[in-house]
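Quick one: the structure is below, and I'll ask about it shortly.
Rest of the complex left out; these chains stay put.
Order of writing sets the chain letters: A, B and C. Residues in each chain are counted from 1.
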Amino acid sequence: MSFNTFGHAFRFSTWGESHGPALGAVVDGCPPGLKLSEADIQPFLDARRPGQSKYTTQRQEPDQVKILSGVFEGKTTGTPISLMIENVDQRSKDYGEVAKAYRPGHADYAYDQKYGFRDYRGGGRSSARETAARVAAGAVARLVIPEVTIRAWVAEIGGDAVDPAHFDVAEIGNNPFFCPDAQAAKRWEALVDGARKDGSSLGAIIACEATGVPAGWGAPVYAKLDSEIAAAMMTINATKGIEIGDGFAAARLRGEQNADAMRPGENGPEFLANHSGGTAGGISTGQPVFCRVAFKPTSSILTPVETVTREGTATEIITKGRHDPCVGIRGVPVVEAMMALVLADQKLLHRAQCG
Amino acid sequence: MSFNTFGHAFRFSTWGESHGPALGAVVDGCPPGLKLSEADIQPFLDARRPGQSKYTTQRQEPDQVKILSGVFEGKTTGTPISLMIENVDQRSKDYGEVAKAYRPGHADYAYDQKYGFRDYRGGGRSSARETAARVAAGAVARLVIPEVTIRAWVAEIGGDAVDPAHFDVAEIGNNPFFCPDAQAAKRWEALVDGARKDGSSLGAIIACEATGVPAGWGAPVYAKLDSEIAAAMMTINATKGIEIGDGFAAARLRGEQNADAMRPGENGPEFLANHSGGTAGGISTGQPVFCRVAFKPTSSILTPVETVTREGTATEIITKGRHDPCVGIRGVPVVEAMMALVLADQKLLHRAQCG
Amino acid sequence: MSFNTFGHAFRFSTWGESHGPALGAVVDGCPPGLKLSEADIQPFLDARRPGQSKYTTQRQEPDQVKILSGVFEGKTTGTPISLMIENVDQRSKDYGEVAKAYRPGHADYAYDQKYGFRDYRGGGRSSARETAARVAAGAVARLVIPEVTIRAWVAEIGGDAVDPAHFDVAEIGNNPFFCPDAQAAKRWEALVDGARKDGSSLGAIIACEATGVPAGWGAPVYAKLDSEIAAAMMTINATKGIEIGDGFAAARLRGEQNADAMRPGENGPEFLANHSGGTAGGISTGQPVFCRVAFKPTSSILTPVETVTREGTATEIITKGRHDPCVGIRGVPVVEAMMALVLADQKLLHRAQCG
């Protein structure tokens, strides 16, 4: 029912538009006594920040977070944590064209049909700038689940995938693509730059893994961990698909291939595989929670596309401005944040019911 | 926070286990004055009912629904509609093995870790029998959205896909697989029967389309229509992936390929393609809403799999009983029901905010 | 948003009408592993059961509860607990008058205005029979909070109040009025019987005390324990007021009279008074939680009252049938149940956030 809130026990609400004075998040339900300062949040915002390479939008936003409430003497108080990020680089360009005609692939037409009008400046609420607010909230969520390590990366751009044989965690931070395969990262430079120069854009697939999640988080039926993760990821701008574990590939396996066999281990049962992505019956198994998220190519492109005006006459539109040639790339910190937000919530929910 | 409830304005809660006396759903928030009797619900339960061909489980359940409340003189009153289905065919077999050891691929281990113990009879709450309750609730949801037509089908079994060139809606009801391609249905007979005879199982992909959804349902950010559909589908037993529109394939398109161009039409703007699956910015566009759902192969197989007992010793287990060789097949009415439940909810939510 | 559900972490939904086949409750979020059988619930239903003295309605309902799900081998499983009570004594009388004209004080007119029509048989969903379902759910809630003792009583009927000097807990179960003052109980016999013979009815005030609630349950602002209790009590049929601690009388005290002074005690701080009713800033203090609830006189009376028909013409109506001359009396087990349901929920919520 709440359109701008996510979570149950650990919840957050975001507000703000692309071209308003600021945007922010209010985190509610956070446990008290956690050490928290702006310095715990800023690195995650910096990872998401635009303008850091030629492969992302050139909009320059410092994205400095301010904590306005909920922290006293460096610790969370258990009351709402209000986080605010000011918008700085709002270019005073003419939005006349966007105001008049619908950009295919964008929310323009749907917003007008729903609300009767729309804030056309930079997409208003549909802008991916909203994701800065959830990255900030996600940094707080991480403090709630110190036992969990979350790591996402770009697994594929424009159909060119990472080679599992070259997977190297340490590589993810070494290139502007969050790519764990140095060779793929090299290829993607040309790929993404080519798309940018063509006035086109590319899609991407992001993978995310959370290790350290104990068995028992989640719940059967309408609160399955799978469902919560799917809902979370599909709220991110430009996402069109989500899979847990083997996902769509599992639909092509036979039962005996897909079942993750078990054997006794030193610290309880061990699994011989993780086709399931760390969940069974909607509940975590203790294996790494793993998912993949599909991002469509950026809709804001310089290639002209047929469309109609608000008055219904035919026209063509190109979307000028400073856009990501592959919006999926900057999705990596956002996917991580959503995973943290889901898991923090699940930890508290599990504690509520099962003590 | 609610573990067994789905929806916001139009909500339903389900209850019941595989081997308890009954299962049911309570539908809340239903508009008053809709004509409703058991006859409006039963056909959907019949479509989902087991034991109708050799390709599904041989458990015989009449799945007769009773309306216990919320209807007066044949019309919904606006108060909760309680729907109950009695369990009839609970075979009094020995569950000793299942009680003692964890079935890989099942929820057994996760339940024990979460709750400390579990109802091992037929999987208890993790049984797909729960889906009967939501199919019943979904039949009520359909009455709320008479403007919408929902149709699902099996698009792929064990990696063998329907040929779009042979797609024929009329064919879906003509075979035991909900298959729109007569040739594929023929092939699947051998495929599924082979897996069954091998003591194995197959995964499947189900596609679902809702036509007649007006532009404007859904909401930006954490109430995206995409997110609601993804959450809904990922609550169904055995699902591991969901995509809207082109989904993962969109991640391999370029921006100009993926943008659904528009042109003036007789009744407002028309789209020249539907890569988006009927949503933009989380809001319906008026195009058909389209999604695909991945079902893993049934975990209950006769092939032995390595596992551990509750006490932690190594063993092997085979899952006897009457199981679907391809659980995805009977997922078709369930996917349709969840789509109806999401859309009925979205219609009411949109009406709440936008009048 | 949910019209028939109460609670957050520990939730229940009720369904059913006065003259349908049955009514029930679905309890969700209950911790696993609690011993539960019908015998744990039945005594509370028996306390609320009609027809036990001449001071309550003569409708004879055995109100036998059945547990349909959520319990395995005598213990809660953590999945939804479905409770059902069949309606037995539905007298096949003519509801013609009630169907045609609005009973002043009843929900008739409001239901027609909201829903366009109504189930007029015994009031349908507005019947106090719904409270049987919550008494059943409340019995489950009590298992979640074994540290808490809840006790309610009738403090006043028709303006005749219990004398605090005669208060005797043991007396509550000794008379048909849940009255802790033997002398008042004696007076009430004549008072209530007189009202019944006059074809009239009386209001009542119920007091409820929960001891053993530890300090720390509840939350500031919109989840204050006071607010949760007030909401809970005001959902009971015929309630028109609720006060916590001294309530309205506190508005007539001066600050130094109202402040509950503290001093060191053997087990932490002790309070020298309990004007606050066990809460401060919306959070429990460790003192007994205390509230009082006002019940209006039963609207179903034999005295004729001016009204209008559905068609809008003037008429008079008397409400025949088997009605409580003082509906507040049977409210005692219902008030206790709601207190238990709120506190069970608050315990789990506190555990979620604060561990």
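Definition applied: a contact is a pair of C-beta atoms (placed from the backbone, for glycine too) under 8 Å apart; a residue touches a chain by one contact, two chains touch by 3 or more.
Everything numeric in this text was worked out from a predicted model, so none of it was measured.
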| query | Which copy number describes the whole complex, given 3 displayed chains of the same sequence? | reply | 4
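We adopt the following convention: only the chains that are shown with their structure count from here on.
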| query | Just by CA atoms, which chain is the most central one? | reply | B
| Once subunit B is fitted to subunit C on CA atoms, what angle does the rotation have, in steps of 5 degrees? | 180
| said: Taking the mean of the C-alpha atoms as each chain's centre, how many Å separate subunit A from subunit B? | reply: 26
| remark: Per the C-alpha means, the centres of subunit B and subunit C lie apart by a whole-Å value of 39
| Cα centroid separation between subunit A and subunit C, in whole Å? | 46
| note | Multi-chain contacts in subunit C, i.e. residues touching at least two other chains, fall at 1, 9, 29, 32, 78-79
| Contact set on subunit B toward subunit C in their complex | 1-5, 8-9, 11, 13-17, 20-24, 26, 28-29, 32-33, 66, 68-70, 72, 75, 77-82, 114-119, 121, 124-125
| Residue ranges of subunit B touching subunit A (in the complex, touch as defined) | 1-6, 8-9, 14, 102, 104-111, 113-116, 125-126, 130, 156, 158-159, 195, 200-205, 214-224, 226-235, 239-248, 250-264, 268-269, 272, 275-277, 279-286, 294-301, 303, 305-308, 312-314, 328, 349-350, 353-354
| Contact residues on subunit A for subunit C in the complex? | 1, 9, 29-32, 78-79, 220-221, 348-349, 351-355
